[in-house]
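Omission of a single protein chain aside, the complex is shown with its protein chains in their original locations.
Moving on, here comes subunit A:
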């Protein structure tokens, strides 16, 4: 593996390998001394053109626990406005000789473009409305751990509902691809105004009726809804959004035994997810955060620890 740009580029074997190694990395996290020497001497750059707290710190911890040197470069604000092209920003970092560039950018496809310009390995930490592959991998990892804890078998054959602002979400695109590769079925739940065009070609079920799927799903994954979308006319009011698509206490009670609740964060408590749901015993939201570090350790290991490094 040279880059991690999209779940679409990963084979099922590569996905399983990443998730299995993440399991071992997860055990390291619970040790008092967390450092592994695997990436000693390697240098990783977090290049974030867009604000992020959890993803950036998660990657930073992952790199450090593998003994890589990690630096953060904030390139917030479009490079256009600063007068430097995105290509020049990337070439500058690459010329310093770094081994991997973990990049987030508000523009869809930006990390794939960057991979065409640099020698370093590129990791997509979220590109616009396109993909967020490590988020999907950590979601799968957290779901696998939940299933294992409750002796519920493999993720294959399970049913996952993804609910929220799917139009603007990079998480949903990565998850739809990943769940298909892992053999899970997906139902997307959103109002008509927040569904991506062409979603009928994605090979998933789509509904506007959240209640109708609650009893059948093994995972209720809730996505963030930005309040400013209301001004954009995507929904009439918070009240009406919650009435249709919020994981309210009433809907929480409709979930079947063993079903879990996931959310990539940051949450809008009281909007897409009630506190009762976020804090429920069946919530795996904090497990997703800890899985994030383990999965990103595994991803960095897969990209940088191979013998094919030049």
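Following the convention adopted for this analysis, contacts are C-beta pairs under 8 Å (C-beta built on N, C-alpha and C of every residue); 3 or more make two chains touch, one makes a residue touch a chain; residues count from 1.
Keep this in mind: contacts and distances are computed from a predicted model.
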| field | Per UniProt, the name of the complex member that is left out, chosen from "Xanthine dehydrogenase family protein molybdopterin-binding subunit", "Bifunctional protein PyrR", "Dihydroorotase" or "Branched-chain amino acid ABC transporter permease" | value | "Dihydroorotase"
| message | Of the residues A:51, A:88 or A:279, I need the one that contacts the missing chain. | response | A:88
| said: For a quick check of understanding: of A:109, A:244 or A:265, which residue touches the chain that isn't displayed? | reply: A:109
| task | Looking beyond the chains shown, say which of A:30, A:53, A:201 or A:231 touches the absent one. | result | A:201
| Where the unshown chain meets subunit A, residue by residue | 78-80, 85-88, 105-110, 112-113, 127-131, 170, 173, 196-199, 201-202
